[in-house]
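Worksheet: one structure, shown below.
With one protein chain held back, the other chains of the complex are shown just where they sit.
Residue numbering begins at 1 within each chain, and the chains themselves are lettered A and B in the order written.
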Amino acid sequence: MLAFITRNVLQRILLLVIVSIMAHSVIHLAPGEPSQVDPANPRMKPEDIARIRAAFHLDDPLYLQYVYWVKDLYSGELKSFKDNQPVLPKIWGRFLNSLPLFICATLLVWTFAFPTGIHSAIRRGSVYDRSSTFVAYALISLPGFFLSYIMVLWVVEVFGVPVIGMKTFGIEGAQPVFRLMDRIWHLVIPSLMSAILGVAVLSRYVRSQMLEVIGQDYVRTARAKGLEEDTVIYRHALRNGLLPFVTMFGLLLPGLIGGSVIFEQIFAWPGLGRLGYEAILARDFPVILTINFIAAVLTLAGTLLSDILYAVVDPRIRLQ
Amino acid sequence: MNNQTIDTAQEMHEEPLLPHETPWEEFVRIFQKDRIAVAGCVILACLFVAAMAGKVLTEWVIVFDTEIVRLPDKFSPPLSFPSDEVVALDIQPTFGVYVFGTDELGRDVFARMLQGAFVSLSIGFIAVGISVFIGILLGGLSGFYGKMKLGFMTVDTLIMRFTDVMLCFPTFFLILTVVALLPPSIYNIMIVIGLTSWMGTARFVRAEFLSLREQDFVIAAQALGIPERRIIFRHMVPNAIAPVLVSATIGVAGAILTESALSFLGFGVQPPYATWGNILSDGKGFIFDAPWLFFIPGFAIFVVVLAFNLVGEGLREALNPKLRSR
Partner (left out) sequence: MTIKRLLLIIPIVLTIVLLQSYFWVPTYENQASGNPNRLVTYIEGSIGDAKILNPILNADGASSAIVSHVFEGLLDLDEDLSLRGRLATDWEITEKAYLLVNLKSRFPDGVVVSGAELLRRIQQGLTQTSFSELGSHLTSLRLLPAHRHETVVSVSIQDNNEKPTIETVEVAINVPERVEFTLDHVDQDLFTRLTPIIGKHYVDHFSHEPYISIPSEVSLEIQSQLKAQYPELLPVTEHNPQIVFDLRKGVTFHDGHEFDAGDVKFTYEAIMDPKNLSPRTSDFEPIKVVEIVDSHTVKVTYKRLYSPAINAWMMHILPEHLLNQQAMNLEMMERELSTEAKKNFGMRDSEFNRHPIGAGRFQFVEWQGDEFIHLQRFDEYWEGPAQYREYYMRIIPDLLTQEMEFLAGAVDYYGAQPHQVARYKDNPAYQSFSSLGFGFTYIGYNNRKPLFADAKIRQALGMAINIDDFLKYLLYGEGERITGPYPQNTEWYDHSITPLPYDPDAALALFEEMGWQRNADGWLEKEGKIFEFNLITNSGNPIRKNVMTIAQNAWKNIGVKCNTQYFEWAIFLKDFVNTGEFDAVVLGWSMNIDPDLYQIWHSSQAGPQQLNFVGYHNPRADDLIVRIRQEYNRARQRELAHQLHALIAEDQPYTFLYSPLSTRVLDKKIVLVDSDEEGNETYGKIYPTKTGDELFYFHRWRKLEFTPNF
């Protein structure tokens, strides 16, 4: 077990280095440079731009720039091109902002996907199954931002309450409970929007897992024993059907970064995805690279976690 | 899969004993039962016709002109008629009616949607084509020649580690970064989407090849001295293609959605190409003034993506022997 983990960790560290080198080259080789200054500013001189380029090592060879990046990241002194702020605290702050949205969306996904998926599987071919299949595909097929806009418009027009951002501004003087509920309210719609895709996909997955398990011999045996149908499904079948989902906890981690750009953009949520997007717009290389790096770390940690979890919950699998 | 593989093998040896039903007939029979998937197929067929017509009628033989600006008729709702001013200038829409209304510049949205259908579809297909090609190539190499040594590691390790590397990037973020940094071009978008979505295909092609390698008919073919190339392309690829087909169908849907998301963020296909994604993202600013600019492309994307997904699901059901109940 320990050997397995050590070997995997080492392999993954090697992968991480390769990933970061690739990301670094892709970003630096692409045309377009950090727009540190407003080029439309008629008073800006070429000399000024040259000085700024030199200050950011932009004229150094690529490998040197990579070394600078790694060194600064390691010492925690990596600075954003855009505002000279240290990158790591910045990312940490945004991570904390993204976290509630992520947790809320994940809760919605997992709590809704299981009941719907299981029901579909039990009543395979019924009207419920067919319509839930259709609805699931419909939700997968909707462009997220299209649905979000419709939702925002509807809520504001019908209910007349603000939905954008992390809180309503101008109610700082209100009682704490109001402010708490206000924050929860602002979580509801963005997390619902980002959960929809997850619910649809996961419920399909739950359904097919359950179908597979229900066809197994031990389920048939349980039924033959004359157990109640509910007991058969929820005790015998579900437990085994759940196994693969345990590993999915690990794979959730990277979702923190990638999937949220559009929703954070629409709902003005100051999270990691927005940070990344703004950094891309400003060509703020240190921030882009570090977010990418963190995403890779999360992915690798996630897969490692899922491998280990799988071995822990499924006695048939032995790690070598 | 077993039935099918044996069938194919038998066919290869031209045995006289044909089964009651060829795999194709069986597939059609099952697929036809799935009415939703059939409906999806019909929608897709219409879409192909529309896309081809769009290409021909907006670019080669200009019946629907996408570029005529009619400022006095800006924001005309769907199914409205051109105003006198426009009629006087002789820049009326085809059929004398704005089927889908007009946009901010008074251009005919119907014509633009037609043109966009082709562009959107070709983005989907080319992106998926690239990803399927890379996926089959790398997956096949890794599955078939996996044991070959390249220096200190095997081909399989090399390719699979590379796949892992690619999986480490948050896909949408990576696409966004690359598209934002590269000059905006429709080809870049296709290529980037293709290059970032082949990993799944590669993985299951590899798995399929690994299991096929051990199958009797492949071993038999090898024993008969049939050239490797022929074994791979005649015997193994057709057997591994079913899941690829399913994921490709769903992949096209994904690519169209990705393009629309990129358009939303301002990095989609740039004018003069109209895609549904950029019609939608241009239209979103006018949702109060001209809601059709938002809802028509949005709904069109939804229907088409849904059709692709449902057909993909239908294919999966029809091709998956495990789920064939009877």
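By definition in this document, contacts are C-beta pairs under 8 Å (C-beta built on N, C-alpha and C of every residue); 3 or more make two chains touch, one makes a residue touch a chain.
Because the structure is predicted, anything quoted here is derived from the model rather than measured.
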Margin query: Using the document's definition of touch, tell me which of B:87, B:105, B:153 or B:219 contacts the absent chain.
Written below: B:105
Item checked: chain A residues that touch the omitted chain in the full complex -> 31-33, 35, 37-46, 48-52, 55, 75, 77, 79, 82-85, 90, 93-94, 97, 104, 107-108, 111-112, 114-115, 118, 149, 152-153, 156-157, 159-166, 168-174, 177-178, 181-182, 184-185, 187-188, 230-231, 234-235, 238, 265-268, 270, 274-275, 278, 283
Notebook entry, point to check: Since one chain has been left out of the picture, which residues of chain B touch it in the full complex?
Noted result: 67-69, 71-72, 74, 104-106, 180, 183-184, 266, 270-272, 282, 284-289
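FYI, only the chains that are shown with their structure count from here on.
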Next item on the list: Could you pull out which chain A residues touch chain B in their complex?
Entry: 15-16, 18-19, 22-23, 26-27, 30-32, 130, 133-134, 137-138, 140-146, 149, 153, 211-212, 254, 257-259, 261-262, 265, 273, 276-277, 280-281, 283, 288, 291-292, 295-296, 299-300
Notebook entry, point to check: Okay, in this complex, where on chain B does chain A touch?
Noted result: 36, 161, 164-165, 167-174, 176-178, 180-183, 253, 257, 260-261, 264-265, 280, 284, 287, 294, 298, 301-302, 305-306, 308-310, 313, 322-323
